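The other protein chains are all here in position, but one chain of the complex has been omitted.
A and B label the chains in the order they appear, each numbered from 1.
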Amino acid sequence: MPSLASKPFYFQPPLNVLFELHKLKKIRPWDVNISFLLTSLLKEMEKRGEVDFRASGMALDSSSTIYLMKSKLLLKLEDPPAPAKPPPGFLPPPLFLPLRYELTSTTIQHLLKALDEVLTGERILALKPRVEPMLPPPPELIPPVDLYLMEIEKMMEKLYSSILQFADEGRLITFSKFIAGMKKLEAVKIFITLLFLAQTGKVSLWQEEENFSEIYITLREGPPIDG
Amino acid sequence: MTDNEQESSELFEQKKTRRMLSLIEAALYVAGRPLDLKTLGSMINTRSKRKIRTLATTLMKEYEKRDTALEIIKVEDERFVLQLKSEYTPKVRRLAIKPLLSVGPLKTLSYIAYRQPVPQAQVIDVRGHHSYNHLKQLEGLGLIERERAGRTKIIRTTEFFADYFGLSHDLRGLKKQLKNIFEELIPSE
Partner (left out) sequence: MTDNEQESSELFEQKKTRRMLSLIEAALYVAGRPLDLKTLGSMINTRSKRKIRTLATTLMKEYEKRDTALEIIKVEDERFVLQLKSEYTPKVRRLAIKPLLSVGPLKTLSYIAYRQPVPQAQVIDVRGHHSYNHLKQLEGLGLIERERAGRTKIIRTTEFFADYFGLSHDLRGLKKQLKNIFEELIPSE
């Protein structure tokens, strides 16, 4: 590759924009002052006494391309760069607020009074029938009813005791965790038994309103929260 | 080392210690809650527990000697707290005028504390849709933390919550305390 020094002078910036055509693709046409470039090129040629018509022709060609790019941009209604904003005057530095400890007036009594009101609300909510039907109609998978009813008591008992084992922390169980690793059919059976358990009131079930994804099991009886 | 050099080096050490004591004091003052050795150490860029312990104890003794309204005491788990001596609280309590939280977020917080760990959906269910904002605020204040569990979030209160209300850091203990005070305060029908 020839070194920069061996190239003609007009291959050096800023004139090279006019001679290295691939550069035209990378420029913002509004950034090129064509008149300045052409005048500089002429002056430099005169100074050096090197008149090169090929170079002049190429410069003219590139200039017209840049003009064309500018007019296309205008047709696209692209705004020419906005004139620089006048400097906004003095911009003060941020004022950091002095740090002061402040005793807040909220005490545990306030917290518990609020709790009393919330729990009252929660009880009222529990009395209302749930709007979202939680229990889908029993699927076809259930074996003949008579046989099933004979087994169901046992299954409920078994399930309830394994839920108790599972719930060593608090009363809340996530269904997906509970059935983790089970086969699909097995999980469905568990779910159905769970519905029966819910009907007896031993557990309650609910689902997130937003995306109906996770099902939660809450123990109604069983180990109290505080051990 | 000449006497002069010795002296200026000692002076330098003294100044450095003074600066570290001040940083610990600044941290304790601004936090207004017990801070552990690790947090205090991060203020003075050291991990040496021995060093932090010595500095915190020095500061504690300085406060003791000064005999003013404030004290630094060591609490559970080698944490230190700067606080008002309890004898002054009744006199100045009325100057505390700003609540930590307004009623709505406080209710949401109380519910979380009582039912924790509790799924976000349950909180929203009981406290209504506006409580999404409460949760944001409570999290911002460092009173609760939300943990992703599959597609939902499980909420619990933080150690800061326990410290603020003077409750146990242990979940079972905390709930028991809450229940006891609650029953004392609001006897069930």
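Methods note: contacts are C-beta pairs under 8 Å (C-beta built on N, C-alpha and C of every residue); 3 or more make two chains touch, one makes a residue touch a chain.
These figures come from a predicted structure and were not determined experimentally.
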Omitted-chain contact residue, chosen from A:Lys26, A:Lys47, A:Arg100 or A:Lys184: A:Arg100
Per the touch definition above, residue among A:Pro92, A:Gly181 or A:Gly201 touching the missing chain: A:Pro92
Positions on chain A where the hidden chain makes contact: 88, 90-104
Touching residues (missing chain, whole complex) on chain B: 18, 21-23, 25-27, 29-33, 35, 39, 43, 66-70, 84-85, 88, 91-93, 95-96, 100, 140-142, 160
